[in-house]
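Just one protein chain is left out here, and the rest sit where they should.
Chain nomenclature is as follows: A and B, assigned in order of appearance, with residue numbering initiated at 1 for each chain independently.
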Amino acid sequence: MTARVTACLSRIAALTLSLSMIAVTLTGCWDRTEINDLAIVLALGIDSPEGKGILLSAQIYSPRQSGGGSPSGSSEGTASGTTIVKSANGSNLAEAMSRLQRKLSRHVFWGHSEAVVIGQSAAKRGLREYLDFLLRYSQFREHAYVYVSQQPAKEILAQLPSLERSSAEAMREMGIMKLGARVTILDLAKSIEGPGQSAVLSRLKIPPPEEGKDKLASIPYIRGLALFKKAAYIRTITEPLSIGMLIMLNQLEDIVFSVQPDNNSKGVVAIKPSTINTTLTPRIRNGVWSIQAHVKARGDIVLNTTDLSLAAPNQVKDIEKLWKEKMTGIVQSAINLAQKELKTDFFGYAAEFRRHYPKQWNANLSKWESIYPNIETGLQVDVLIMRSGKSESPQGVPDETIIHK
Amino acid sequence: MMKQGEISLAQMNIMIYPAILATSILSVPSITMAHAGHDMWLSPFWGSLVGLLTVFVALGLNKLYPDRTMIEASVSILGAVPGKLFGLIYMLYLPHITGLIIRTYGEFIISNALPQTPMYVIMGTMVLVCAINVRSGIEVIGRSAQIFVVLFIFLAAFLFVLLIGELHPADLLPIGEKGLRPSIVGALAPAAWFSEFILIAFLLPFVHNRSKVVRKSMLSVLYVTLSMVVTNVVCLLLMGDMTASFVYPVMIAARYITIADFMQHLEALVIALWISGIYVKISTFLYIYSLSIAQWLGMKDYRPVVIPTAFLCTVFAYWIARGKSDISSMISASANIYTLVMLLILPALLLGIGAIRKKIQKQRKGQTSP
């Protein structure tokens, strides 16, 4: 009898349960957003026109313009015209974002913004606000690359490069290729909040349009570096200082150094480094703080317009020597800039001291500002030319003129 | 003793592994770092001492009464009324901790995956699934745990392997920049989690091959410790000193993965698989609570109480906190001491009284027999 009642009750319970499950399934879908209802943001730009407030721009993918009219999937849409840029004002980033949403008929989806461009004007306001928002609001990617732009960020986003699907794609690819300093949001926050309290970002520039081409069709490229001290923008540097900076940051990858062997004033030898590796070794001796920077470079010769034959070891040695001098000069000037002029620890000296001399570091934490400019930086550059390319002797000259020695 | 199926020793350890790690893996790195600073990866080692202590208490209780869970043993040790009172403490504490676990799950899902979905749906579906599991008996809990823990471990390993490229080994230094003290203070949070090893005292009566239990339990503590250390180290090497500033550092780590433009933003996958861990944890606690209530009330079968207890725990999950900040305070220092009292000190007292009574009994026997 009781068994019957329990069986009956359990059946009722099961029925109610399944009914409520069905109800949940049918009325549910609280967080569901169809792709059709998304405005996919590929990159975001932050500007601060006239230093007041925030202008948030979003580069949004527009499926309609990209040949969505024919659903059979054939890609009729040209590479250009697939993105639109929308922007909104606000006294802070969160406000601007909600205003931007109000301007659009679709849910703004930031989960795919692979690049963050901060206009120089906005950079001058300091990065704190942006960083906090980007690391708090859940949709943003911590892995997005951060750039500073000379022109307003909105203009960078508005570019429709003919080579890539969008300028966001271009910026992401440049980040992956390490054409400048490759800095993600997380890296940026780490380096500003870390003991060094500084940051280095790549700086984007839009080249003037080629004649007869659309003004929007040029690809923004990386030119120079923007330097930050405690989240505040302080300066922009360009080559060759930026190269020295990148070498010290261990971030340099694609570059060519040209040296001029002095016995032949006309020709140059161009060397493309395959690896450049920089290590910093801190040392505290008798209360004197010093850093030994050791730059190790290996490279191949890619061009030789001199008459020197590269088969001769002593000539390669000469070229190596010249290359070494050139690099030492570049790096030294970057060190001088950081230590003497800007007094900002871009290269992570502080982190090195903290790692290896934690006691002294903790004791002198408050005095670091005064210690840093006086740290002796010993620079040692080791270079090695590994290969000379397909040819050994210079090409395009008669054999007699080549100097074999 | 209601013997409704048995599990193997390995299955018990497998159930305990996510019962400790599933929630700790989320928040322990940042909580530990708040106190231990840069040395937070050392803290789990200190915390594991508490784990070992708990294991010994649990094994000691089991040695006194091999076929009784802690609730049953308390009656045998303390006598009927004090024993039932002792049990009553746990009748009140177990829904509290189970509710907290369920709430942690709910908060995590809401803040990371489904912000619009009502809390009752998120917690309700999970508790329902766990209740089904618990009703199917301990064998099914053990077996499903086996499957999902393997998944859980693979996931964690996979995640960490994908992150190797992004790690900066140099960030491990300096070690002990402010001495060992901070890392010991920071061990309080992991210690509270380690005290959950008291689960052994509830589960061991159902284990059929108990011959190697001491060694295997120690290994279990070791595995949990290593997992925590690896988690903390990965967070430290990826995020450095920023680890403490995130609520769920492991989630940030998962979001940071980008492999070949194809595998990226794996956090939804990570959440989905993490559920497999939390599912084992909620099931285990729900089982223990249902079992304890049934034993405390002297019922023959725990199954009828599963649905009511599941409901009660869900209600507790609502009661205990208003928002994420309340939850955070519940896993902070004072709450950790509360957990330690309930899961380590009270059982240890019980063990002490039990051991003394056994000794007295023996002496009496020794006096009367000659």
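We adopt the following convention: a contact is a pair of C-beta atoms (placed from the backbone, for glycine too) under 8 Å apart; a residue touches a chain by one contact, two chains touch by 3 or more.
Here, contacts and distances are computed from a predicted model.
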Refer to UniProt and select, among "Spore germination protein B1", "Sugar ABC transporter substrate-binding protein", "N-Acetyl-D-glucosamine ABC transport system, permease protein 1" or "NADH-quinone oxidoreductase subunit K", the name of the complex member that is left out. "Spore germination protein B1"
Given B:Tyr65, B:Trp193, B:Phe206 or B:Tyr279, the residue that touches the chain left out of view is B:Tyr279
Residue in contact with the excluded chain [from A:Asp47, A:Glu114 or A:Glu155]: A:Glu114
Contact footprint on chain A, counting only the chain that is left out: 24-25, 28-29, 31-36, 38, 40, 42, 61, 63-64, 66-69, 71-73, 77, 109, 111-112, 114, 139, 141, 165, 169
So which bits of chain B touch the chain we can't see? 8, 10-11, 109, 113-114, 117, 121-122, 125-126, 129, 132-133, 136-137, 139-140, 142-144, 146-148, 261-262, 264-269, 271-273, 275-276, 279, 301, 303
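Everything below uses one rule, namely that only the chains that are shown with their structure count from here on.
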What part of chain B is in contact with chain A in the complex they form? 111-118, 121, 125, 128, 170, 173-174, 176-178, 239-242, 245-246, 252, 255-256, 258, 264-265, 307
Provide the residue numbers of chain A that touch chain B in the complex, in ascending order. 13, 17, 24, 28, 30-31, 111, 135, 138, 141-143, 184, 186, 189-190, 193-194, 354-356, 358-359, 361-362
